[in-house]
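Next up is a structure, given as structure tokens.
The complex appears here minus one protein chain, its other protein chains still in place.
Every chain is named by a letter (A, B and C) in the order it is written, and numbering of its residues begins at 1.
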Amino acid sequence: MSWQTTLPLLIVLSAMVSGILILRVKEHANKLRTSLNIFGALLCVTLVVIMLVGVYQGEVFETRFTLLPNMDLVLKADALSLLFVSLSAVLWFFTTIYAIGYLEESANRSRFFGFFGFCVSATMGVALAGNLITFLIFYELLTLVTYPLVMHKGNPASMRAGRTYLIYTMIGGAVLLAGVVWLKSIAGPLDFDATGVLEQMPNISENHLRIIFILLIAGLGVKAALIPLHGWLPVAMAAPAPVSALLHAVAVVKAGVFGIVRVVYDVYGIEFSRELGLTLGLAIIAAATIIYASLRAIAQNDLKKRLAYSTVSQVSYIALGTAIAGPIATIGGIVHLVHQGLMKITMFFCAGNLAETLGINKISDLNGAGRRMPVTMTAFSFAALGMIGLPPAAGFVSKWYLGVGAIEVDAYWIIAVLAISSLLNAIYFLPILYAAWFLPAKSEWPNGESPKAKPKGLFEAHWMLILPPAITASLALLAGVFAGSSLSPLYWTELVAAREYGSDFVLVAQQNAILQPALWWCVLLPLLATTTLTIRWVRQRCLILLPLAAAPVLFASILLEPNGANTLSELFFGSIMSMGASDKIFLILASLVWFAAGLYSVGYMKDKADKVQYCLFFLLAMCGNFGLIFAQDLFGFITFFTLMSLSSYGLVIHTADDAARKAAKTYVQWVIIGEVILFAGLTGLAYSSGAISEAASSTTQAYWVTLFLVAGFGVKLGLIPFHVWLPRAHPAAPVPASALLSGVMVKAGLIGWLRFLPLGDVAISSIGTGLIYLGFSGTFLAALVGLLQKNAKSVLAYSTISQMGIVIAAVGVGLKYPELWPAVLPAIVLFAFHHGIVKATLFLCVDFIPALASRRSLRILAIICLIIPVFAIIGLPFSSGAMAKSALKGSFSELAMLPTLLLLSAVGTSLLMLRFVDILWNSTKNVQNSGLDIWRCLSFALLFFSSVVFIYALPESRLFWVKELSFSTLVLPLLPLILAVLLYLIIRKTRLQHYEIPAGDIVVLIEDVGDRVKLAMHKLSNHNSASDVKKYGLGKTYVKIKAYIINIESESSGPNPGVVLLGFILVVTVVSYLN
Amino acid sequence: MMLSQLTPEIMYSASGIALFGIGLLGLIIVPHIFRKILAINVMGVGIFMLLVSSAKRANIDADPVPHAMVLTGIVVAVAGTALALFLVKKINDLAPSEKSQ
Amino acid sequence: MFKEIIFKEDAINKPEKGRLPTSIAVLCGVTILALCTLLVGALISTQRHSEGLQQVVSSMLNKSGVENPVTAVLLNFRSYDTLLEIAVLLIVAIVMLPQATVSKSLSLIRVQQSADPGLIMSSLLRFLAPTLIIMGGYMLWTGAYSPGGAFQAGALIAGAGILIFTNVQYQVNMQSFAFRALLSIGLCIFILSGFAVALQTGQFLEYPQKYASAIILFIETAATVSIATTLLLLYLAVAGTQEEFNHDA
Partner (left out) sequence: MDNIAALLPALIMLPLAVSVCCVLIKNSRVCAAISIISAAALLILSAGTLLAINTYEAGVLRYAFAGWSQPLGIELQVSGFTALMTALTCLLVFVLSIYSSVYFSSSDKAIRFWPLWWLLIAGLNALFLSSDIFNIYVAFELIGLAAVALIAIENSRAALIAALRYLLVSLLGSLCYLLAVALLYREYGTLDLVQLASMTSDSASSTAALMLITIGLCLKTALFPLHFWLPAAHGGASAPVSAVLSALVVKGSFYLIARFWLDILAPAASDAGLIILGVFGAAAILWGSAQALFASRLKVMVAYSTVAQIGYLFLLFPLMVGNTQTNAFEGAAMGAITYLIVAHATAKSAMFLAAGNIMRIAGHDNIKQLKGLVRHCPLSIFTFGIAGASLIGLPPSAGFIAKWLLLSNSINTGQWWWVIVILSGGLLAAAYVFKFLNLAFTKDDDTFTKADIVRKISPIMPLCALALALLTVVLGFNAQWLLDISGTLVYETTGQGFTVQNLAGVAQ
């Protein structure tokens, strides 16, 4: 007996022994029990750490003793088991702490913690099992020891839960047993082997193996909650929160899915399973489960039930990853084992906290819970966002690998499944977050506490309830952010996959290099600023943080020159940060507008509510925006992109009136849709390029990837028909935020295109053509719709769509004619720069001009301030707009029509601007002397002058300076304006001006359809009561059968035993003489 | 069946078996408990008869082992019968209400 | 068969209670008839073993210590069977021993001089009981040579006992230590002798040939006592005449 042979056993025993000891502890001996609990959990963690270190040093840990001849009980540490063991040990530790806090003062704690220990012990056994038999043993044991936990409360609901749980798991166990016995009898000891054991065996009928596989998966599928075997899981919610957490995140569900992984990889072998055609079926079931459970989750109002269905759905990702049967998907599936664990346990902790502290069980009661329990809800939010698969949270990593893996084996439909699932996840999680954070609390919490009352203790709840979710949520986040580090679950999983496939498929870590630390500082500065928000002193003066955080970046953007890349292999999948030439221009634009908007906010937000919230989202969005400019790797880019998009949600909803809520809803819907489409595109990109951050090259795949990328970033850019969120969201935000949204954030989509589309490399002319069409139709349609807006900001928003249409068309040109790209690129950059600054200025005008105009003395100034940016947008001579347009025109010159269209677009733009000025100026008439402060003035001035001057400072613009005064440069740009004025005057005379198309145009139609679907779903979910009737019918049959069976054996009825005896004799005799 | 096969031994044995069968039939179809006990005794007697008849041989002394078996069997049968009767008695004692019925 | 046990004679008159329908009863009869035929057929078609164990027994008879082969089988060759048989009797005896209502140790036999058994009874007592006992003794003794032995002797003596204790004059105290000792003495002696001879010969129950007849007689005597007492107890317990005695005490 050496430590190599005992350690696995010790790990299993450590939990069990502490369980046994705790069972014997007297109910009121709290201290003893708590210390035993903590000690047991710590001991287990310690042992696991020792084992990890040992494995790292190349030791082999294996406990083996013989149960039956040719049948051993094996506990062994391989990469896969270590992953699961570490997860279980760590989560057990946190759950123990949580449970101690949760169960304070409740009954039967010794029993609870005793079985809790057993449960973990069984899980450890499942994890460490070295062959299928050992696995089976611990798997069944797990069923048994979880049962008292499920029905711990002892009320009818938990009784029912316990019963349902047992019925399912027992039947599953029986089926599994049949499969294992069968397999064992034809294939021997079934020790897990990294590449499967069955393939090498001769003379085994493949059909037998197929049937056995079905049996095994059916058995394991019960715990893994694959449909239609998932029924027990939502019912098991009756258990106490720590149990649910454990069931869902670590123990039961994971055991099932871990078993599937073991069977597919280590018993059948992934290649062999695929040859047998088994993986496809599994993948389909997993996919169906993902979608179905998500749909069910949406219909739940009970928080824990919704989480339960979410588990059903999420856990199937693991099965899906297994079934996709490629090395990359393997990583995705297995790493989700850990990631889902971390996220889901957090959510259940939080759900428990809500129920415990405020009595909240229903989602409809959640309103305003975020303010009452910020830590809890923050943790919950992180976990939920991770579940949806938003980067950089852990869930994204899993999904990413699943997606790439699916593409690797040409299983494109899985991308669709992942996309739909993400959407559905968003549909059922985001309303929770929305309600908790952005809705006002009801008059009292379900437990009767008033929302105004302060929490009793120092924290929002007992610290033992707060700490575990906070830590697990952080871990879930860190697992994603530092996915590339060697401590991350991903790294381990890559090892597992490498062994499974016998290859060294591990992403090659780059050399870490920080060549331009300033880039990192640019990104980190806003983040650091958010952390200072925790300080009370800062909170009171938070607004000043906004310009302060942006200012250094502004300086940096001017001073920094492109110079090498920062690479950090630990961060994301190996982060690369660098600044190219065009990035620098975007950075200047971004930092300028952010600084100005920040400065403006100081004045604008001074008297408004919820400053801190505003600052928080402002800074986060800023961080995201700067980050995405630098990030060259896919993960980094999409992370910052998402950060920016989601944080902007907070800005859009900030005013919290109905319009803002509606706008925010539309906004976030489209953000998510965009993310999902992007996900598809980026995974394709990641796969097709082999290494990250190079453009796609192979043809059909490149086509699809490009299409998805175009669409995904197109959402942000206002590409029709994805533009619908824009006219709602931009006007709804506070003025500085609107300026940011329209000025810089929209450009993020453009940056995405420039970075990831194969512009200049490959001609994808169909998409290019499409983009040109869409772009120009956007330009004109938006002008038309914008003309019918009544709100100045909406007009501006449509103008943004219109302007972006031109950019889109330009990119389309680049895509169609790669040879033109070198000329088009600078033009696009210039145009974007121009539009960003000018549009930001215009948005500020919406607030600034009325304020300015309210003072008679400043009316002229106001007119100038308004007119100059308007002219710039229209592109009057010498304005930045003119320069940008001439640059574009120059690059298009070889293409017929386009310059003309460009010119015509100016008519539309002019019309919009006339409408804008019209509305705005009318509004100034009613404004009373409103205060103007130095901040706003400074900010406006900065932007105003930048819009006039700054573009001339750019080296790229030199080419397009007006070098000679001619008809084409001076008069031609004026023609559209003149035309537009005429048109506008006509319109004002007609009834057309009274028409209004609601902002967001076609989204209204979509919402209508959505409402109908929702109604239908609601009806559908109400049909549950009908099935009760059926159950009752079944129950009656059961009672009848029962009565019949009992009757036969009763004293007074049933056959006479003597006759039975004679019958028996007869049968035996006849049979005896059969020979 | 040839008549020569019907040796005395077979005749006796067959009647033993017949007794066994009668006892069995009685045990099954007769409802009263005393008769059931008796029926069991009849069955036992049938077996003893079979044993004894098979022990007897024409030219040599009877085989003593079946005899010993029968003696042991009788004692055991007595014990069983006594126990059964005693139980019946006790059951009756414990249910005075049924006496009145 | 045993579904409902019917205890009262009058219950038989109610045909619906416990009685099988005639058709089924007939069917049972036919089945059993067929089975018996089958058994008889098996007997006929199967050759009987030529001699059984007769030769073996007679060849070893002279070593057994008795001349009666049946007794030799019962108490020497297959004495173990007999030992278990005595144990079976003990079971019944234990069941029938009345529940202890008093813990005082009382004498085995109580004589109520005042009671008058009546003329017939007293003459039976006077003549028949001693005769039976003597005949029992003879049976025991003769078992070694010709048919007879412990069970027969015990039965006779039990008959005497019944005669004695069914009248009111003599009553046996079944709760006394002596009574229990009498019940168990057969088994006790059997085991002890078996053990004692094993010390000499090495095998349990293997008698030294010299003392075989004496030991057999000794064991048989003890067994007779126990059998007689047990049979007496059986009768008394089932017939139930001892109830009053117990209640009196």
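In this section, a contact is a pair of C-beta atoms (placed from the backbone, for glycine too) under 8 Å apart; a residue touches a chain by one contact, two chains touch by 3 or more.
This one's a predicted model, so the numbers in the text were calculated from it and none came from an experiment.
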**Study point:** Contact set of the excluded chain (shown chains only)
**Key:** A, B, C
Exercise for review: Using the definition of touch stated at the top, determine which of C:Ala25, C:Leu38 or C:Val168 touches the missing chain.
Suggested key: C:Leu38
Practice item. Sort through C:Ile32, C:Leu183 or C:Val238 and give me the one touching the missing partner chain. Key: C:Leu183
Review point. Which one, A:Leu7, A:Ile22, A:Ile137 or A:Leu757, makes contact with the chain that was left out?
Key: A:Ile137
**Study point:** Residue ranges of chain C at the interface with the undisplayed chain
**Key:** 1-3, 5, 38-39, 41-43, 45-53, 56-57, 60, 76-81, 83-85, 87-88, 90-92, 94-95, 97, 99-100, 103, 177, 180-181, 183-184, 187-188, 191, 194-195, 198, 201-207
Exercise for review: Name every residue on chain A in touch with the hidden partner chain.
Suggested key: 65-71, 73, 111, 136-138, 140-141, 143-144, 147-148, 151, 153-156, 159, 162-163, 166-167, 170-171, 173-175, 177-178, 181-182, 184-189, 1042, 1045-1046, 1049, 1057, 1060-1061, 1063-1065, 1067-1069, 1071-1075
Point to revise | Touching residues (missing chain, whole complex) on chain B | key: 13, 17, 20, 27, 33, 36-37, 40, 43-44, 46-47, 50-51, 54, 65-66, 69, 72-73, 76, 79-80, 83-84, 87-88, 90-91, 94-95
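The working rule: only the chains that are shown with their structure count from here on.
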**Study point:** Approximate Å spacing (C-alpha centroids) for the pair chain B, chain C
**Key:** 16
**Study point:** chain A and chain C: spacing of chain centres that average the CA atoms, whole Å
**Key:** 89
Check your understanding: From the C-alpha centre of chain A to that of chain B, how far is it in Å?
Key -> 85
Study note, to complete from the structure: Listed in rising order, chain B residues that touch 2 or more other chains are 27-29
Check your understanding: Which residue numbers or ranges of chain A touch two or more of the other chains?
Key -> 1056, 1058-1059, 1061-1062
Check your understanding: For the complex, which residues does chain C have touching chain A?
Key -> 1-4, 20, 24, 28, 31-32, 35, 38
Check your understanding: For chain B, which residues are in contact with chain A within the complex?
Key -> 27-29
Practice item. Enumerate the contact residues on chain C facing chain B in the complex. Key: 1-2, 4-9, 11-12, 17-20, 25, 28-29, 32-33, 35-36, 39-40, 43-44, 48, 51-55, 57-58, 69-70, 72-74, 78, 81-82, 85, 88-89, 91-92, 95-96, 149, 151, 227, 231, 234, 237-238, 240
